[in-house]
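Missing here: one protein chain of the complex. Every other protein chain is in place.
On to subunit A.
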Amino acid sequence: MYAQMIKSTGKGIKSLDEMDPEERAFQERIDAGGKIEPKDWMPDGYRKNLIRQIGQHAHSEIVGQLPEGNWITRAPTLERKAILLAKVQDEAGHGLYLYCAAETLGVTRDQMTRDLLSGKMKYSSIFNYPTLTWADMGAVGWLVDGAAIMNQVPLQRTSYGPYARAMVRICKEESFHQRQGFDIMMKMANGTAAQRKMAQDALNRFWFPALMMFGPSDKDSVHSAQSMAWKIKMNTNDELRQKFVDETVPQAEYLGLTIPDETLKFNEETGHYDFAEPDWEEFFQVLKGNGPCNTERLAARNKAWDEGRWVREGLLAHAEKKRSRKMAAE
């Protein structure tokens, strides 16, 4: 989801009998629904996978502020502006909850930041698409946050304690995000012809990128099995994508908007919608750095980091000066 294509370091899944006693006890604890906490023994692969996954998730929250931040100064009313500000501030908070969960695994915040800025660590493909009109704020909240919720709700039960707890906080706040997006879509869809057209255009552009958020099809997703055994992935990509489509189609119908997929059809037999797969070649290109906004997003993060340097260093120097003065006075 916000973490796509996490490569597993394990060499296939071992059976309980193949594991040494430590690893076996670890797996049995997970199988029994227990939580793993920072100081507990864990396989190296579990730790590395989680650092990648939580780190990528955190980076997505942070980079995800950029497409929406783009509209704060141009929101149509003061109320919409205040709401959007609160939403973007939440995204920063979500990034911070996740960074601190990743830090309990032994990686430093600076290391993760450096790896984002150098392009070594990824963030979700969705944030490499531009937000061209105000209706995109609606589509992002409704579809992008909607898709994120599909993935994040089950992750509240993930095996790693700090990650699960961060997810609980995030899920509580995420529902506001999706609703505010749908609220914007309702307003636009019930507005003037031009506003309706903008809403439809936003749906057209965000539908397939939103479907891509769940990652490649299960048949091409080779790293899922180990992550699912470790309960750091709770559902397969296709399961979540189907769930998202099933929930979203009726919402689009309510809005009177058309999902840009001519093959979309309710299947009486399965009880689910049949739908077209996104263009996976586009997905891989975006992940590789060739999406419409990859360069711009990374440049914005690098600029913020570089230009904030004197603040970080200055405040640290000030804190140290205060500390040494206090010690001298005592």
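Criterion: a residue touches a chain if its C-beta (ideal position, glycine included) is under 8 Å from a C-beta of that chain, and two chains touch if they have at least 3 such contacts; residues count from 1.
The rule is simple: contacts and distances are computed from a predicted model.
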Given the options "Fe-S cluster assembly ATPase SufC", "Ring-1,2-phenylacetyl-CoA epoxidase subunit PaaB", "ABC transporter permease" or "4-phytase", say which is the protein name UniProt records for the missing chain. "Ring-1,2-phenylacetyl-CoA epoxidase subunit PaaB"
Give the residue, chosen from A:107, A:184, A:249 or A:298, that touches the chain omitted from the document. A:107
Of A:74, A:303 or A:322, the residue in touch with the unshown chain: A:322
Candidates A:37, A:253 or A:279 - the one touching the absent chain: A:37
Subunit A residues that touch the omitted chain in the full complex: 5, 7, 9, 37-41, 47-48, 51-52, 55, 86, 89-90, 93, 96-97, 100-101, 103-112, 115, 120-122, 165-166, 169, 173, 220, 280-281, 284-285, 287-288, 312, 315-316, 318-319, 322-323
